[in-house]
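The structure that follows is given in the form of structure tokens.
Some chains omitted; the rest stay in position.
The letters A and B name the chains in turn, as written, and every chain counts its residues from 1.
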Amino acid sequence: MSSEFGRILKISVFGQSHGRAVGVVVDGLPAGEEIDLEALQRFLDRRRPGKDGLSTARKETDIPEFLSGLEEGRTCGAPLCAVIPNADQRSRDYGGLLDKPRPGHADFTAWAKWGGKADMRGGGHFSGRLTAPLCVAGGIAKQLLARRGVFVGAHLSAVAGIPDRRFPLLPTAELFEEVAAKPFPVLDGEAGERMQTAILAAKNGLDSVGGVVECAAIGLPPGLGDPMFDGVENRLAAALFGIPAVKGVEFGEGFRGAGLRGSENNDAFRAEGGEVRTASNHAGGVLGGITTGMPLVLRAAFKPTPSIGRRQETVSLSRLENAELTVQGRHDPCVAHRAVPVVEAVTAAVLLDMLMEGNHGTF
Amino acid sequence: MSSEFGRILKISVFGQSHGRAVGVVVDGLPAGEEIDLEALQRFLDRRRPGKDGLSTARKETDIPEFLSGLEEGRTCGAPLCAVIPNADQRSRDYGGLLDKPRPGHADFTAWAKWGGKADMRGGGHFSGRLTAPLCVAGGIAKQLLARRGVFVGAHLSAVAGIPDRRFPLLPTAELFEEVAAKPFPVLDGEAGERMQTAILAAKNGLDSVGGVVECAAIGLPPGLGDPMFDGVENRLAAALFGIPAVKGVEFGEGFRGAGLRGSENNDAFRAEGGEVRTASNHAGGVLGGITTGMPLVLRAAFKPTPSIGRRQETVSLSRLENAELTVQGRHDPCVAHRAVPVVEAVTAAVLLDMLMEGNHGTF
């Protein structure tokens, strides 16, 4: 499984940070779907590095080449393969690190797994660079979902402990677009200013900060998902933990809800225009693993970037003795803001997969 | 997939709350493993209802019958099937509810999925009763893990916002046993008293509270898990969200970590006795989806029991108009304390599955 998720729609990611290319195979797309490559590029640009002082200085154009599955701008039923060449690989920055695993990175666990034989330059296959092909797949999924009335949007819910507003009870596609168009994707601009200040402060302190991304999907029908181990939450969580640096996933009130009373957390049902809605949405649109038809709301917690400029304690793997290292190279003082489209991408891909699988309750 | 998880070790749960029986098929167990049925029963008793005023008054003996896979107390390679008859089904308590979905329950989503044809008496297949067969599977997994030096333990990390202590950096099997032996599974007895007071207060107010379960596993080798979508976190989260009422899952610092700085959250490596350890364990024993060899630490958030005695607003599904209901029947003012062994069970089952699958990094 490893670098793949999905059932009907399978998304398989490949590449290493400093290899020739990263890419993705998307197997199972319906045929005849037009892909708006300009819109896709705008989506990819949202996660692209090197745009401002808040991110790594690595320069990548991130323009995918389609080797298969897309003919004259339309899907053709065959697996789609998109490749993004790695333009700016400065692997010398990381030279010599291999013996000294960087704290908080997968260097040590990759060493434990592959006996030191992994290509871990720049984080190798664990690098945030792998989120570029994920966004190709997810960006395509978003277009197909939108065509079917399902919209996915996200914002930075918190950075360095500074909270943004939450999504309103009924977010709209327009709101999603509005946030996506912002250089710093928050609902509350003032909170965004404080977050950016915190990121720059961390950067100046040769440090980093973490954050939380809140993602919502609207337009989902009720009845999607299966009970117990194959619900919307199970499948979204399994995929979302595949985004580098994610350490927590919650739906609706999530961990906060564990401190509420039932009378506060239950969502009263309402009949509205011939449909069943809920007056609040503490459930985040999911009850018993199955969609209610209300907006799906989830949050993913991103740890602070482990790459920091400070001297850190580590070990020499070859000598099994304590050592120190200072991580050179370019790195993000915060990944959460660049992760916003990535969370959208993974959420969209999972939801499209589940919609294609359908609700087999009555077949 | 629905009611199943696992790869090498497949666990498939069946039954409805008020049907004839609940049960589990465990396919893939190694052969020749002795199962200590008394120890298993003690484990099952930890989640059994009806022991005190903190839980539902439903009486169940919860003694599994083994139809296959276990011969003379040992596994025999064939799939193990264990059945627990439903002794005390008072389905009349729930009569008439079917048209009025209970807020916070899966009644409405089951209706949306199965067009009103589901057996939802007592929650049907969504009932917490399904955690009994889960504990049979997980209790067996715990025994097999212990035989291989891997121990899984859990405690109530919070109830109604009242926190317990966290597990220490290096929890021991003895600590796990000590907590498991307590009638109310907390580390800090005083916090436990306050939690129980909060539960009873909620009960008296015809209300309910939620909680958080913290679970740890010790003895895991480094190198377990695969990158991206098939890591320890992905697979544990996918299974843990299958426990009824779980709305969030986090590893290590999780959501709290999103507010830390990299210099605070990174775990420095240390060479200790020829092994690589970390000085702290903010990562919860997982980096890049792969185990570090430090204790695996996770937390699952349980929402407050949706069944509360108060009058609630809902709809009539047949007439699509607003309605009210008061949930009769027996229910738990809190499920989190009974969920402690369930989280252990699911965690143990996933870890045993992953250990059996092995670390194929170098084959």
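Simple rule for what comes next: a residue touches a chain if its C-beta (ideal position, glycine included) is under 8 Å from a C-beta of that chain, and two chains touch if they have at least 3 such contacts.
Note that the structure is a prediction, hence the values are computed from the model and not measured.
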Of the identical chains, 2 are shown; go ahead and state how many the full complex includes. 4
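Methods note: only the chains that are shown with their structure count from here on.
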Interface residues, subunit B side, partner subunit A - complex: 1-5, 13, 101, 103-106, 108-110, 112-115, 117-118, 125-126, 130, 158, 160-161, 202, 205, 207-212, 221-223, 225-231, 233-235, 237-239, 241-242, 244, 246-255, 257-271, 274-276, 278-279, 282-284, 286-293, 299, 301-308, 310, 312-317, 320-322, 336, 359, 361-362
